[in-house]
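Structure first, then comments.
As you look at this complex, bear in mind that one protein chain is not there, while each of the others sits in place.
Coming up: chain A.
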């Protein structure tokens, strides 16, 4: 096993162990989106009649959106524990150790992704009750969608959290920046008849593309999807997004705070 894998696995395992040791965190992160889904589903169900989707209930429409929300929030909130790690001193110990810097980033990011994945997979149990049946191929594509989304957003969380002094600053960024991105992704309502300007926002919004690769496997097998230009575009955008955030995170970690030239 290379040094990189060893460090990554060890640090990711730590994230996961910490997560399971805090049962309220497990319950909270699973229950919150679930309630969101049930309440909004019950409330909007009657009035949800978008053109071209007459036989889709709101519960079903919103279902992949809630999965996306779970991946998004769980992975981002797990990776902001980097702020705690720094305050508690654990991070200093890791930084002083002879480990590849990318391993530090990957350990946190993959740990966060796996935490988010477990929660989302529990939620996948609801699919058959909505009349959604996943073939093996679709399931694999769905999993891939989850993992890529998780990596992309954990890495974004890592990047945002690295320079921050407190978790409360992070929550502010979350509410004014990430929440709107999620709402404008099509997760909550279809963006079919929105103004052109908003359409542009949607295209530039990585969360929209993440939603596409999570929603598509419920409605198509690998053969159709891998030939669908929209699916492939979204897949490419999500991969590029994840790679960019990982790369930038590594550069951030690599950089040591430097004194300025003597006066």
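Worth pointing out:
The working rule: contacts are C-beta pairs under 8 Å (C-beta built on N, C-alpha and C of every residue); 3 or more make two chains touch, one makes a residue touch a chain; residues count from 1.
In this text, contacts and distances are computed from a predicted model.
When the unshown chain is looked up in UniProt, the name that turns up among "Benzoyl-CoA 2,3-epoxidase subunit BoxA", "Multidrug ABC transporter ATP-binding protein", "Imidazole glycerol phosphate synthase subunit HisH" or "Cytochrome c-type protein NapB" is "Multidrug ABC transporter ATP-binding protein".
One of A:28, A:93 or A:135 touches the chain omitted from the figure, and that residue is A:93.
Along chain A, the points of touch with the absent chain fall at residues 3, 6-7, 9-11, 14, 17-18, 21-22, 87-90, 92-99, 256-263.
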